[in-house]
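Complex shown without one protein chain; remaining protein chains in place.
Note that the chains take the letters A, B and C in the order they are written out, and that residue 1 is the start of every chain.
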Amino acid sequence: MKIGVFICHCGENISSTVDCPRVADVCRGYSGVEYSVDYKYMCSDPGQNLIKNAIHKYDLDAIVVGSCSPHMHERTFRNAAVSAGINPFMVEIANLREHCSWVHDDIEASSRKAIELMRMAIEKVKRDKPLTKIKVPVTKRVLVIGGGIAGIQAALDTANAGYEVVLVEKEPSIGGHMSQLSETFPTLDCSQCILTPRMVEVHQHPKIKLMTYSEVERVEGFIGNFKVTIKKKARHINEDKCSGCGMCITKCPIKKKAYNSFEEDLAFRPAVYVPFPQAIPNIPVIDETVCTYYKTGKCGMCLKVCDREAIDFAQKDTMHVADVGAIIVATGFKLYNIEKKSGDSKYKGYGEYGYGKYRDVIDGLQFERIASASGPTSGEIKRPSDGRVPKKIAFIQCVGSRDDSKGISYCSKICCMYTAKQAMLYRHKVHDGEAYIFYMDIRAGGKMYEEFVRRAIEEDKVKYIRGRVSRIYEEDGKYIVKGEDTLAGMPVEIDADMVVLATAMIPQDGAESLARTIGIPYDKYGFFNEAHPKLRPVESTTAGVFLAGACQSPKDIPESVSMASAAASKAIILFANDTLEREPVVAKVNEDICAGCFYCMKVCPYGAVEVKDVKDMNGIVYKEVAYINQGVCQGCGTCTATCLSKSIELAGFNNEEIFAEIAAL
Amino acid sequence: MKYGYFPGCSLTSSAKEYDISLRKVIDKLGISFDEINDWSCCGATSAHVTNHKLSTALAMRNIMLAEQQGLDNIIAPCAACYNRLIISQNEIGKHSGIRKETEDLLSVKFKKDIKVFNILELFLKSGINKIIENRKRELSELKAACYYGCLLVRPAAITKFDDAEEPESMEKIIEATGAGAVDWNYKTECCGAAHSIARRDIVVDLSKKILDDAITHGANVMVVACPMCHTNLDMRQRAMKRKYPDHKEFPVLYLTELIGLSLGMDEKELGIDLHYTNFKYADTLLNNSAKG
Amino acid sequence: MDKQNWEPKIAAFVCNWCTYTGADLAGTSRLKYPANCKLIRVMCSGSIDPVFILKAFERGADGVLVSGCHPNDCHYNAGNFHARRRWDFFHELMDFIGIEKGRLQFSWISASEGKKFADVITKVTEDIKAMGPFTAYKKMNSEFTIDFPEEPFEILKPVFQENSDKETV
Partner (left out) sequence: MSLCYQCGKCSAGCPVRYYMDIAPNKVVRLIQLGYYEEALKSETPWLCAGCLTCSVRCPKEFDLAKFMDAVREIAIEKGVEVKQENILKFHKAFLDQIKNHGRSYEVGLVAEYKMKTLDLFQDVDSAPGMFLKGKLDLLPHNIKNRKEIKSIFKKTSGKK
């Protein structure tokens, strides 16, 4: 092997403390080094030409450049090598600037260290092997999980770019939490009014395949090549036949057995129902758990009244497989509730607020329903317990959020704003009503947000009290809210008619199991982790899986929508190529010596390790070995260190290469 | 099952009836006690508010005695003693420095992990069924407000037996006696406890609030498991009456007295006559002939 | 060997994403630290095999530093957790192997902690200096050891002859 050594002075950055000519001289003496030279600016065009010419002239197989950090110019020198006909992975960089000349003063010591660093790189390059980038094909179809505003936005953006979308929603209708809101801050737009057109667009879009009442069961494959299994739960209504006339719903005799979860349990729904009038698709679902037919085999009222014969009691869950190239996860959030939790829950309830036993102590979403014109009270603010109009409401912020003792340390971000909005709506609707807000800090960062909060205080006379509430008692149909005004240093007791708790946003049910299904990491709360908190906020660490909305952390609507569009464009960028190129730094198993212990499978953060059968000449399986899917492997090398038989090697960083570096220390 | 017994100072004096009724009741239920020999005061509030080391040492002295006596567990019927013992135990368990300091003070090494139980745990563990079996008297007229006070269930992380805000264990025991329990607000609110003498005004106000809430929620008797709570809620009703003239006397019983009644014992036997307030249902109850 | 002028040789195994970049930052910040430590870059601290460390001692290192991303900051999600578990275990075995525990040190250094990197290197170098040269393990593998002449540099020979290249794994 013929190696070329190139020492860069980097102007004087390196040469001021490293004797570059001496380093080049010493390297020239090492075995395998065919050519060694130092130059003022190796990264400049003349410098690169120097390298290219040397490669040609001395017929070099590999080069070592002593220069700045590989994070700076590794790519530059690799490109130079490629244009001179050398494999880019036959290039090693010794970091003589950041790790040597800049950090040591003594010329002798840094020159010696530079020589040693060069020696290590030379020994490594001798063992380097040419590698080629990995190419994988791309299926240009995206799976969007979750049909809230983030999922809707992501689906529409991708579909409008001309790619097919499969949109999976676990509820009978898309719309998510946004469809439950009354009005949105800071503009007080009617939430339904701005959302419904988007929902209809999704429904009618030729590129979007909408699967409601469905859940993702299994995800296999890797970026560009996912195979997804989706379970479509039985609606017991034939979707092709149903016209959405709603006759079955009107005639269903079961009226008060099941709570309406869209109305946050403030109302009942029949056994056959659509969650809300604007539901997309407008096809009902029969709830087996309450329907009389499933209990006694009788009734069948819906069957009789349906003139399209769409009722199908025998319908079963079905499985569907979709091939997609990218996945956008937009599963959203749910609200923490204050009820007493079972032993294994991550969170604790609020005994001091009654563990949910007080009927007029409600959460923010319940208030949204009460304030919503389409809600159970038709938009009139009334108490759930007796229907009276509350004359005094206490709003309490940070319930659950920022409360380590309950298990949630983070700020839920949107509560300050929606509480201000709710207090404002209440003051607009009940003119003689008093609104008190107990808060710790007001976090109103956002366009027109701070102004909005000030408006609540200045124009709508909402009274803000800085302090957490310690206890809520019921007394004569009123709720005694015990707080402290920490600004005045005075205890405060409010006898409220209703209390609204701004409870924390937590990940949607099943977020963690979905994350395991897809193979993406999540934090201790169950929020999905982004690949980089600053620079890759919408990508998960698993290639080809993107995140949108509150499933990643608490977010308001504009943020969710921006994130959704960003995730969609990430998918579209991916689809701009027919094949994908990946760095070849991946792990590979030597099947001859693999013992099949599969420890690697346990430690692999990406699920890249599979079981592979090894067959003999007769096609009979005689052992199982680990197989690393090169499309999935990200090249961390954890498996290589874990492997007991030392049969896994990470390309570009294999044991032989590292040992050589060590030996040359 | 045999239990070690740490009565605490109050049960030998101001809360004699608690001791009397407890001994009677457990005797009837076939539980036996082994009193810690030469036990001393747990240090109570006065020690821990002024001298942390002293308070731990005083409490641990009794645990040390129990260990020397070969006991595995201790029943501390007084909520304050229970709290001091369990917190001190937790302290020395958590901080090796305090452990060493206390061990040096008492010239002893703590080896055994002696479990300290409060009175509720005692009945929950080995009483409920026996109470039901031995029930002699109909108590369904009673609507009890179970008052836990502050120290019985706190801190929940250390006591580890009931919820600190909405406890339910005393209600379970009350239901076993056949009496009813009301849901009310001040189950775990503080009565002022240690300020009973030095700041009686505070205690009177706080205790009044507690009694009023019980009355508003339809209770006709209050049940407590702490001698200090009892002193404040029972004895201080006179002072209460002076400060709030419209205050009506409200009976406050020890949990053990109520159990005793259900087991057919009479008022005197249980020491109910030692209270400052009259238990007005006593007559009707006592005349109410035994049920089985 | 002249004890007075003896300078320890230290190998540092660092991950590409956090510590290596942190070391770059120390450089761009012009922080100064002793020149005894040489970095061996791997992709993730999770891929650092204990054998690497043993090899380093065998090949003349007087001390070894292992450093990766902080817990939860791993570029690969969990590699550093595996690393940590492995090191805890390996550290326990050090005495048994016959290497003083202090010769192997761990730290988490993020890409933004240039100062910490410089501090850690300085401290590790001082610690190892105080412990003196490490010779015990080297002797056992004398047939593999190639002594490089310390001075003068001009007569430095190539590291290996090509034919003695093959490592036994």
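The rule is short, and it goes like this: contacts are C-beta pairs under 8 Å (C-beta built on N, C-alpha and C of every residue); 3 or more make two chains touch, one makes a residue touch a chain.
The structure presented is a predicted model; accordingly, all values stated were derived computationally and were not measured.
Engineer: Report, in label order, the displayed chains that the undisplayed chain touches.
Structural biologist: Within the full complex, the chain left out of view touches A, B.
Engineer: Quick one: which of A:171, A:312 or A:403 touches the chain that's been left out?
Structural biologist: Among A:171, A:312 or A:403, only A:403 touches the chain that is not shown.
Engineer: Since one chain isn't shown, list which residues of chain A touch it in the complete complex.
Structural biologist: The missing chain touches chain A at positions 352, 398, 402-406, 440, 466-471, 482-486, 489, 491-492.
Engineer: Please output the residues of chain B touching the missing chain, sorted low to high.
Structural biologist: 9-10, 12-16, 38-41, 43-54, 57-58, 61, 105-106, 150-151, 154-156, 164-165, 188-190, 192-195, 197-200, 202, 206, 235-236, 238-239, 274, 276
Criterion: only the chains that are shown with their structure count from here on.
Engineer: What kind of graph do the touching chains make: line, ring, star, complete, other?
Structural biologist: If you draw each chain as a dot and join those that touch, you get an open line.
Engineer: Using mean CA coordinates as chain centres, what's the gap between chain B and chain C in Å?
Structural biologist: Computed from C-alpha means, the inter-chain centre distance equals 63 Å.
Engineer: Hey, how far is the Cα centre of chain A from the one of chain B, in Å?
Structural biologist: About 52 Å, centre to centre.
Engineer: Quick one: report the Å distance separating chain A from chain C, using the average Cα coordinate of each chain.
Structural biologist: For chain A versus chain C, the centre distance works out to 36 Å.
Engineer: Among the residues of chain A, which are close enough to touch at least two other chains?
Structural biologist: none
Engineer: Going by the contact rule at the top, pick out the chain B residues touching chain A in the complex.
Structural biologist: 163-166, 185-186, 213, 216
Engineer: Write out the stretch or stretches of chain A touching chain B in their complex.
Structural biologist: 340, 350-352, 354-355, 357, 473-476
Engineer: Within the complex, which stretch of chain C touches chain A?
Structural biologist: Contacts found on chain C: 9, 11, 20-21, 23-28, 30-35, 38-44, 46-52, 55-56, 59-61, 75-79, 82-83, 86, 118, 146, 153-154, 156-162, 165, 167, 169.
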